[in-house]
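Submitted below is the structure of interest, expressed as structure tokens.
What follows is chain A.
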Amino acid sequence: DTSDKRIALSNNYAGNSWRQAMLQSWAKVGDKAVEDGIVAAADAFTTSENQATEQAAQIQNLILQGYDAIVLNAASPTALNGAVKEACDAGIVVVSFDGIVTEPCAWRIAVDFKEMGRQQVEYLASRLPDGGNLLEIRGLAGVFVDDEIHAGIEQGVEEFPQFEIVGSVHGDWAQDVAQKAVAGILPSLPEIDGVVTQGGDGYGAAQAIKAAGRDTPIIVMGNRQDEMKWWAEARDASGYETLSLSIAPGVGTLAFWVAQQVLDGAEVPKDLTVPFLTVTQDTLDETLASTPEGSVANVEYSLEDAKAVIADAK
Partner candidate 1 sequence: MQLATGTGDPDPDVPLVALSDARVHFGAVRALDGVSLTVRPGECVGLVGHNGAGKSTAVNVINGGLTPTAGSVQYTMSDGSTGTGAQMARAAGIRSVFQELSLCPNLTVLENLRIPHRDLSGPGWRKRAARRISRTLDRIFPGHRIEPGMTVGDLTLAERQMVEIAAGFAEGKNSARLVILDEPTSSLDASIARQLLDQVRRFCAEGGAVIFISHMLGEVFDVATRIDVMKDGKIIASRPAGEFTQQGLIDAMGHVASEKTEALVAVQKAESFGEEVLRTPEGLSARRGEIVGLAGLAGHGQAETLARFFMSRSGGYGQIKEPEVAFVAGDRTRDGIMPLWSILRNLTLTHLPGLTRRTLVDRDEERALADDWKAKIGIRTGNMDNPILSLSGGNQQKVLFARALASSAPIVVMDDPMRGVDVGTKQEAYDRIRREAAAGRTFLWYSTETEEVCRCDRVFVFRTGRISAELSGDAINEENILAASFEMQEAAE
Partner candidate 2 sequence: MNNNFRILLPILSLAVLLGAVFYLQPRAMSYFGLNLLFNLAVPIALATIAQMMIMMVNDIDLSIGTFVSFVACVTATYLNDTPLLGAAILAAAILAYAGLGALIHVRQLPAIVVTLGMSFVWGGLAVLLLPSPGGAAPGWIRTLMTVKPPFVPMAVVACVIIAGATHLLIMRSATGTLLRAVGGNMQAVARSGWSVTRLKAGAYGLAGLFGVLSGMCLVGLTTSADANIALRYTLLSIAGVILGGGEFVGGRVSPVGAVIGALTLALAGSFLSFMRLSPDWQIGAQGAILILVLAVRLVFSRRGRKWREAKNG
């Protein structure tokens, strides 16, 4: 019974649609759970800037406030280990997701970001058997997710040597930054056949390529509604085909249930994985219909989903 347990969400960034969708999913699922008397509290805490130091301080404050579990989307996989250890020492259950932590005492709900990168190239290989030139749009330098996806893409290029990455820019996971960076590098690039991204930058890339008057290559998308809408329009107009994949913001709710299960005494392995959310030509219309305008494709998890994931991992 966890009806007297209090769970906190520690979030390090709120400045994009993905994080906003995550916070909303959390609020929706958490509030319901509180209403149903499953837990006593499911509070969300967020810091302004994507900074490990601030988040570490936040975790320390959550410890002081006596939460029973902390669900964590970490700014850094390692830099929070000190604070996480302190939480564990204080008897608090720590469950990390999306941005996971390496501290052994915490649970991890990981997404295989590397595989996400690799699959993009694999998909392109299926579309362009002869290979071609790729443009890579990376995220924020020095951040774990960026490095992982990049490594996956490199692995994919090794696997499919007919592809060559002819240009690489950092889009900082922001539409306008990506657009600017792509516009700056395009003039010096040869014909581009495919664009591999980290999510959310596809629309910006498409805009920049259009502005430069080039043909639109296959741009791998990242589940943003505006991207999918653009894709659907291009498909209707000229039969454009591509793939979209990203982690669902609702993973936070999975972490919530996992934390609840751990508090409930269930035996949960420390490492869990969730699949990322893939949108294909076939599921495009359906996903687009279920995604609010301007948001991100999402799935929320239920207690049953969580139990299934846990069972799978055993």
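Regarding selection, all candidates are chains of the complex that A comes from, given by their letters.
Quick note on the criterion: a contact is a pair of C-beta atoms (placed from the backbone, for glycine too) under 8 Å apart; a residue touches a chain by one contact, two chains touch by 3 or more; residues count from 1.
Given the structure is predicted, the values throughout are model-derived calculations rather than measurements.
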Of the listed candidates 1 or 2, the one touching chain A in this complex: 2
Residue ranges of chain A in contact with candidate 2 within the complex: 11, 14, 23, 27, 43-54, 56-58, 60-66, 76-83, 85-86, 140-144, 146-148
